[in-house]
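Right, I'll just put the structure down here and ask away after.
A single protein chain has been removed from this complex, and every other one stays in its place.
Here the chain labels run A, B and C in written order, and each chain numbers its own residues starting at 1.
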Amino acid sequence: MMPDIRLYRLKKTMDKVKNIISVASGKGGVGKTTISTVLSLILSERGYITGLLDLDFHGPSCHTILGIDKMEYEEEKGINPYKAAENLYFASIYPFVKNGYVPLRGMELSNALIEFLSILNWKELDCLIIDMPPGMGDVLLDFIRLVPSPKFLIVATNSALVIQTVRRLIKFMIEGNFNILGIVANMIRNDDALVRELAKEFSIKFLGSVPFDQYFEKVLGNMQEILRTNLAAALSDIVEQYIKLK
Amino acid sequence: MMPDIRLYRLKKTMDKVKNIISVASGKGGVGKTTISTVLSLILSERGYITGLLDLDFHGPSCHTILGIDKMEYEEEKGINPYKAAENLYFASIYPFVKNGYVPLRGMELSNALIEFLSILNWKELDCLIIDMPPGMGDVLLDFIRLVPSPKFLIVATNSALVIQTVRRLIKFMIEGNFNILGIVANMIRNDDALVRELAKEFSIKFLGSVPFDQYFEKVLGNMQEILRTNLAAALSDIVEQYIKLK
Amino acid sequence: MHEWALAESIIMAVVDLAKRENAKEILEVELLVGELQTLNIEVLEFALNELKRGTMAENAKIKFSKQFPRFKCIACGNVWEIRNLENILSRDEIESIHFIPELSHVFIKCPRCGSNDFQVTEGRGIILKGVVLKK
Partner (left out) sequence: MHEWALAESIIMAVVDLAKRENAKEILEVELLVGELQTLNIEVLEFALNELKRGTMAENAKIKFSKQFPRFKCIACGNVWEIRNLENILSRDEIESIHFIPELSHVFIKCPRCGSNDFQVTEGRGIILKGVVLKK
């Protein structure tokens, strides 16, 4: 059988990225998009050349947090990710689909992922943050198959209902020998015990708690204000302590 | 080409169900599982013969709300859904997979869905509540293709980030002429304006608001206590007003 | 015993096919039985013979052929076959796969690289391979 040509350039562009951090959970609605986007803002603000890639093709939404409405890619022997801020390069299918619905079966998610990854021209990045979709389907399976040495930052909330689904993902990651950076407890009101226990159960790092921040919704779209929220402050501490970029 | 034999029995078993209510959102983590499960408890308590079907194969979790840990199906020329309470019949892949992870590509989700639907022996049900997975992938697409006349109950929270994804699903439903029962605003603290506006934008019914209920997490697994929560009270009002079972 | 459910599906499918083709009778039904689902062929045959009574398939001869499950790993390309599920899986695991063959992804891993990300290329479940009609 003839090879899939796209995989060659995919590998080449990914090789320009020093660190790949994939924000995953298995579960939906725990804050993967929020955390990945704010994390990319924090890293770029600290002077790291940062990429942010939205892989939730059914419901892309990083752009809403960044406040990007009109957005076009430059073409230059491929597609240049969009400069969303100083040091921050962003890629999403959003400019292609706008507010249309995106019904894609797994096989199509898989092809869209491969095609997109193979035409994106990332700069030499210190770090690429990936916003993963929920579930354990084609995007996750192809991501781990094709993207070299990602580190996984797992997100959970302090709910038994959420924990059981996140637990499945962690088991999968550990049995597959993937690199888990650690777990973040998100939308914490007072108690983060269930997430701490989960970290202990699998001997993975508990990276910290991000408070439920009522103010966050009000600053959606305003990068400067977002960096001033309690949510961003908590993530900054996590970056400080645990995200060492070579 | 020879026909897919499974589709014949699928149609026959589904024909025994008078009303099919599919709880969907497009978005993860908005409370589809919570609302579908509590809704099935409320309906069965009111004397309706009710079914509850968990279609989130990557993260089945209705059983946790119902407090079901050990569960086995009876086989009788097919599989009999599990009697979870008086008038309540439940089906999930949980007893097959327990706490293992379930990595399935879209094609496999599709086959699992068809296989499962075609071997389940539903009783004559007044209503079957379906807990849908997030996204717009194989499960949603095969569900609307194969299951006769479902009504969709859409769930959203009052967040711009959530609304934009739910909006995509509603557009899809409306353009495809699907029957939308209406939209429920979930986890409401004080404001439900964004969800009300969304309902207006598409001229669909706003069915009501379900409060964020801190107590809910504490009664997970206890059906009697769940029925006494504010969450259940709000859903009871919605049932009373909008869910007329023929 | 959900062989009965499958038998019911088969009879409904072939009768529908015969009707759409305006056939008078179904003479033969050929089934390919993938062994991943560990179906009991005797039960299946018994059920088919019970259920075909009074239908256009009443006198149909039912032929079975079996197929071992074959797998292709998407992660590493490895291809393998399993002849005895009992050698690698517990009774419960086999039972789960019996009901929903895709749950093989929960219990089976590529023997070369350990990935659950494989395709079942053959021998998944029952396939209606052919029907001979009298027109």
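Throughout what follows, a residue touches a chain if its C-beta (ideal position, glycine included) is under 8 Å from a C-beta of that chain, and two chains touch if they have at least 3 such contacts.
Every value quoted in this text rests on a predicted model; they were computed, and no experiment measured them.
J.: Would you mind listing the shown chains in contact with the chain that isn't displayed?
T.: Answer for the hidden chain's contacts among shown chains: A, B.
J.: Out of A:I20, A:I49, A:L66 or A:L104, point to the residue that touches the absent chain in the complete complex.
T.: Within the whole complex, the residue contacting the unshown chain is A:L104.
J.: If I consider the whole complex, including the chain that's not displayed, which of B:G47, B:P148 or B:G176 touches that chain?
T.: B:G176
J.: Of the residues listed, A:I119, A:L146 or A:L194, which one is in contact with the missing chain?
T.: A:I119
J.: On chain B, where is the contact patch with the chain that was removed from view?
T.: Chain B touches the missing chain through residues 141, 145, 172, 175-176.
J.: For chain A, which residues lie in contact with the unshown chain of the complex?
T.: Touching the chain left out of view, chain A contributes residues 2-9, 12, 75-79, 93, 96-97, 100-105, 108-109, 111-112, 115-116, 118-119, 121.
By definition in this document, only the chains that are shown with their structure count from here on.
J.: State, to the nearest whole Å, the distance from the C-alpha centre of chain A to the C-alpha centre of chain C.
T.: The computed centroid separation for chain A versus chain C comes out at 41 Å.
J.: Distance from the CA centroid of chain A to that of chain B, rounded to the nearest Å?
T.: Their C-alpha centroids are separated by 28 Å.
J.: Would you give the residues of chain C that are in contact with at least 2 other chains, written as numbers and ranges?
T.: 116-117
J.: Could you list which residues of chain B touch at least two other chains?
T.: 100-105, 108-109
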